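Removed: one protein chain of the complex. Kept in place: all other protein chains.
Showing chain A:
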Amino acid sequence: MQTKETNKFNISNFASKLAGRQILIPIAALLLLAVFNLIADPSFYKISLDVNSAGDQVLSGYLITILDYGSELAILAIGMTLVTAASGGQDISVGATIAIAGSVILRVLCGSNSRPDELQAPIIVAFLVACVAGMLCGAFNGILVAGFKIQPMVATLILFTAGRSIAAWINNNELPVISDKGFTYFGGFIPGIPVPTPFFIALGCIIIMALVLKFTTLGLYVQSVGINENSSRLNGLNPAFIKFITFVILGICVAVAALIKVSRISSINYSVIAKDIEMDAILAVALGGNALGGGKFNMGASILGAYVIQFLATTLYKFNVKSDAISAYKAIVVIILVVISAPVVREKFKAFTVKMKTKKEVG
């Protein structure tokens, strides 16, 4: 009898502990989707080992597709989380900057000829140049936000509007196509490895970010600037520089995502590449339970949020939902999230759980 009671107590204790955790939100969303798919069609979880056109063994199935296509978003979510936490606003120029960085990659690889038979420069060089381009775009946004104290959404509106034209201009309005096999590895499979490469790239970014957060004070500084700019200045931090650096980090994330994007189809279309991806990245941050007004953040939850969004998209594709309706479903998710995180609802929920607890104890 005694043991049973303590057990019960432990479970409720554990549940309340988890309820306080931020990561619960994306996990709950993931479970909801997972259970829905399990009931609707268990074949969703089937993974098979097939041979691809290059003759290599590769894994395929819906879950692999989610890991594959969710990766760019996960990478962007890393940068977006930092920007959100430090500046209390979002960067909406991500898609346009991907167009710029992608265009730079192709420009370096192709040289002046838009359809080269062989690459004019090593891929790593092209990628590094794209990183610089991404960082410059990030620095531009960062200076406007941190230096001139413009609202992040307004500041990034400039690149959001102009970015795709700049991308087209970088390649003289031509549409380069790359026929080199090695270039497709980044958005596809490396021969002999059955897991899609974008997942490894995302994993690499996550590990690097985890190490940075663990061994440097970046995370702490970003959060303190986001919570209270004035008091962090009084404590010797430079809020402007920290905001600036988060935008530059997002710029690097954008360059990595751009590499995957252009590698997927070995080409680029300036007006549609990574269209509306900034909204998905912001949604990933929100789904991770992070306050969009800045302050504390949970990186893991944002990344999980990104994969949850792709999980949702893949599920909708599977059930043949019209693809132009997918954004409507995402909107529903946003509405639910915003309502849940509203202070009024939280207070009510807290009061409710306290009531339940006291009731239990009385019983």
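Here is the rule we use: a residue touches a chain if its C-beta (ideal position, glycine included) is under 8 Å from a C-beta of that chain, and two chains touch if they have at least 3 such contacts; residues count from 1.
Heads up, the rule we're going with is that contacts and distances are computed from a predicted model.
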Given "ABC transporter substrate-binding protein", "Acyl-CoA dehydrogenase family protein", "Diguanylate cyclase" or "SigE family RNA polymerase sigma factor", the protein name in the UniProt record of the chain not shown would be "ABC transporter substrate-binding protein"
Specify the residue from the set A:V272, A:A328 or A:V354 that touches the hidden chain. A:V272
Touching residue (missing chain; options A:P26, A:G188, A:P239 or A:G295): A:G188
Missing-chain contacts on chain A, rising order, are 43, 50-53, 58, 60-62, 65, 69, 115, 164-165, 168, 173, 175, 177, 188-189, 261, 264-267, 269-275, 313-314, 317-318, 320, 322-324
